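The complex appears here without one of its protein chains, the remainder shown in place.
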Amino acid sequence: MPGLGVSLGITAGWLTVIVLIPLATLALRPWELGFAGVVGALLEPRVLAAFRISFGGAIIAALVSIPIGILFAWVITRYRFPGRRAMDALLDLPFALPTAVAGLALTALFAPNGWLGAPIEQLTGWKVAYTPAGIVVALIYVALPFVVRTVEPVLRDLSLDAEEAAATLGATRLQTIRRVVMPTLLPATITGFALGFARAVGEYGSVIFIAGNMPMVSEIAPLLIVVKLEQFDYAAAAAIGLAMLLLSFMILLLLNMWQRRLRRGHE
Amino acid sequence: MSITTLSRRGLFAASASLAAFSARAQQAPTLLNVSYDPTREFYREFNTTFASFWAGRGNPRPGINTSHGGSGRQARSVIDGLAADVVTLALAYDIDAIAERGLIARDWQKRLPQNSSPYTSTIVFLVRRGNPKGLRDWGDLLKQGVSIITPNPKTSGGARWNYLAFWAWALRQPGGGAATAEAATAQLFRQVPVLDTGARGSTTTFVQRGQGDVLLAWENEAHLALQEFPQAGLEIVYPPLSILAEPPVTVVDQNVDRRGTRALAEAYLTHLYSEDGQRIAAKHFYRPRDTAALRAAGERFPAIQLVTIDDAFDGWATAQRLHFNDGGIFDRIYRPGR
Partner (left out) sequence: MTTAIRPAASDSWPVRWVLIVFAAVLATILFLLPLAAIVAEALRRGWEPALAAIVEEDSLSAMRLTLLVAAIAVPVNTIGGIAAAWAIAKCDFVGKRLLTTLIELPFSVSPVISGLVYVLLFGAQGYLGPWLQSHDIQIIFALPGLVLATIFVTFPFVARTLIPLMQEQGRDEEEAAVTLGATGWQTFRRVTLPNIKWALLAGILLCNARAMGEFGAVSVVSGHIRGQTNTMPLHIEILYNEYMFVGAFAVAALLALLGLLTLAIKTLLETLTDRRMGAHA
């Protein structure tokens, strides 16, 4: 096919200038602390706690997004009902709404005096805003569309033939879903989980408003980067940034390998 | 290290030559004032007044731009290259940090009267109407069930003043010393449910979201909150003792020399000390330095005992290192197992 040189050239230039060179500076900067300095900066209890909160919160949010995301994808691809198109469009809203605005709106809703926060606290005694639960809510908000949008095309393409065949062979509806639909959906679900997780783990704008930001309890790793920057500690900020990047990259790589193995097994 | 010094020297040479260039082109002078969060309303009014004053003296009317944010973040932006002509920040430490990078002369704080702080402020309590928890002094904050809202001292200049005011009080208690003060401060922060990153965020959490029994706030910020939220049912409590907060101002030498705006920038800051400047400061609830202006403000600023950072903490550099730097006392408070 012609055009390889041109297209690859444009791609490489675009990628290098915008992504690779800037990220390389992130990889270079921490080492002015020395190796021991970088390790020390990362092993601080507060930093470790922030990593636990960011990564834990993102994993929980992405996990919760799986059933909700599949539900949404299922409903908008399989059923016809009034308002379906509106629901479909609404699912992309977190892509379009500025994260800070989403954060303000979610905080207003889930604060103890908010439309949802007040009844929730009255009924269950749980606080959502200003606790780790608030972080998870904000992260679900940003992660969910990724799950929906990766599962949806697979569900659309999944031919009814297979389901019908299973049904003709006497399988019940539940068996069909468990044996036929779910395995086909699994690779896409993993991709959706991975994308949602990756987006959630670095999220800043929507989380800082609702989190409460208590050290050791509800302080997220991106906030710590900001804190380090405000202490003029560029190297430590870059160290945390680099560690976050590497850690999430490793998780993504593992998920990717798992997904590829599943796909191969499926074929 | 030597590379940075070298490049910095080259930078100076370059900026000097540029200053020679830009000195000619000066028809539409602009000034960028990089400031911290609660000064927005004050500088909006002051900028108009100063522009008229400057134009009235036969100069072209200057365009004055402002940038507001957390004091630390603003200082970092200037360090990273935000072309501020003047900085008007929450605490001297942040300007010191800029000076350390060679953008401002080291002795900046001696260039203008009164530690280069044309107005002062202090830390007060903002409570719910009727003061239901009976909070009169710093010790009352430690009562069981009192929930306190303050921003994070790591990211907010105002929060550092809050913290130090409490510490200064704790030191003065019978038998008070560094150990008891640390224990009391740890207790205080155990009663803080939300740590916002800036003073404005904390005010919103307290007023709009209804969190906490008391907000530790700048005096001017507390008054502004009363003004902005008349229906919120708030009142101000003055503790008998608090800290003298001196928000300093200075010219960013490297930038004004490069842009050829030194005269304008210096006049801008001097005007803060003028009768006009002091009156506007008082109007926006900053305590004016000028005794006449302070007297004119009357009841607005109750006289309470104010300790200074130099007397109680041996200056900002020491306070910052001991309390707020990584591994400092504030970090110890949040160490697990306490």
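As written, the chains take the letters A and B, and residue 1 is the first residue of each chain.
Simple rule for what comes next: a residue touches a chain if its C-beta (ideal position, glycine included) is under 8 Å from a C-beta of that chain, and two chains touch if they have at least 3 such contacts.
No experiment lies behind these values; they were computed from the predicted model shown.
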item: Touch partners, limited to displayed chains, of the chain removed from view; value: A, B
item: Selected from A:105, A:216 or A:262 as touching the chain missing from the view; value: A:105
item: Option from B:49, B:67, B:131 or B:274 whose C-beta touches the chain left out; value: B:67
item: Which of A:50, A:66, A:144 or A:211 contacts the chain that the document leaves out; value: A:144
item: Interface residues of subunit B (partner: the chain not displayed); value: 7-8, 10-11, 14-15, 18, 32, 37, 40-41, 65-69, 77, 79-83, 101, 198, 200-201, 204, 208, 224, 228-229
item: Absent-chain interface as seen on subunit A, which is shown; value: 1-4, 6-11, 14-15, 18-23, 25-26, 28-29, 68, 71-72, 74-75, 78-79, 81, 83, 85, 87-102, 104-106, 108-109, 115-116, 140-141, 144, 153, 160, 163-164, 166-167, 171-173, 176, 195, 198-199, 201-205, 221-222, 225-226, 229, 234, 237-238, 241, 244-245, 248-249, 252
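To be clear about the criterion, only the chains that are shown with their structure count from here on.
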item: Subunit A-subunit B separation of Cα centroids, rounded to whole Å; value: 37
item: Touching residues (chain side subunit A, partner subunit B) in the complex; value: 44-46, 49, 107-108, 111-114, 129-130, 208-209, 212-216, 223, 226-227, 229-233, 236
item: Touching residues (chain side subunit B, partner subunit A) in the complex; value: 70, 72-73, 75-76, 79, 97, 152, 154-155, 192-197, 201, 205, 208-211, 324-326, 331, 334-336
